[in-house]
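Mind looking over this structure? Questions follow.
Yeah, one chain of the complex is gone here, protein chain that is, but the others are all in their spots.
== chain A ==
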């Protein structure tokens, strides 16, 4: 068995007097998609932001065997830890082409892959990103990270607020991406989790409440109801 690409041990975050993460511990496999699940407000996004060094945290984070907690965000990104944030965070005043150009980190960014996955972005290169639909903005957000070689993708709620047809295409793209790069995926849509995830971690009140195979979680009616607040058939097509 290969070593995990990411090891999180005893991760603790306090923000504004609240103890949001209380010793979160989990591993992310070096292949496939690991889903980070839980109800709203349990600390999923906080976990990603703490790993990235965007907020102060205590504990341990090992990325590809190297302790990285406390390192500055841009250095981690340059080391191949890519991030697709919640709500896309495209630069609304910049064009699509400028959003992509800003994300280039290597001499030969992979525009061939980006244009193959998102041909629409090539046609809309001169359009301001703020005028795109939610789905198109999500394409820009994912395309930004695909331009560069990555070793791990952190993807935060990529299907949030998107129309069902767009959710399907975003999930298909993530599936293709996961064939070459491991993904830690925060997601509320269990149909997407069912389709993509190999492993799953469930947070509850700032702690890991469950971890194991995603199929085991989604096949356990009692676990999905108590941990995620939904029925066992949620997300089943």
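In this section, contacts are C-beta pairs under 8 Å (C-beta built on N, C-alpha and C of every residue); 3 or more make two chains touch, one makes a residue touch a chain; residues count from 1.
In this text, contacts and distances are computed from a predicted model.
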I want to check something: the complex is missing a chain, and I'd like its UniProt protein name from "Alpha-(1-2)-phosphatidylinositol mannosyltransferase", "NADH-quinone oxidoreductase subunit J", "Cytochrome c biogenesis heme-transporting ATPase CcmA" or "Amino acid/amide ABC transporter membrane protein 1, HAAT family".
"Amino acid/amide ABC transporter membrane protein 1, HAAT family"
Would you indicate which residue among A:105, A:160 or A:195 is in contact with the undisplayed chain?
A:105
Determine which one of A:15, A:89 or A:166 touches the chain that has been left out.
A:89
Residue among A:45, A:73 or A:198 that touches the chain left out of view:
A:73
Tell me, which residues in chain A touch the chain that this view leaves out?
52, 54, 72-74, 77-78, 83, 85, 89, 91-94, 98, 101-103, 105, 144, 148
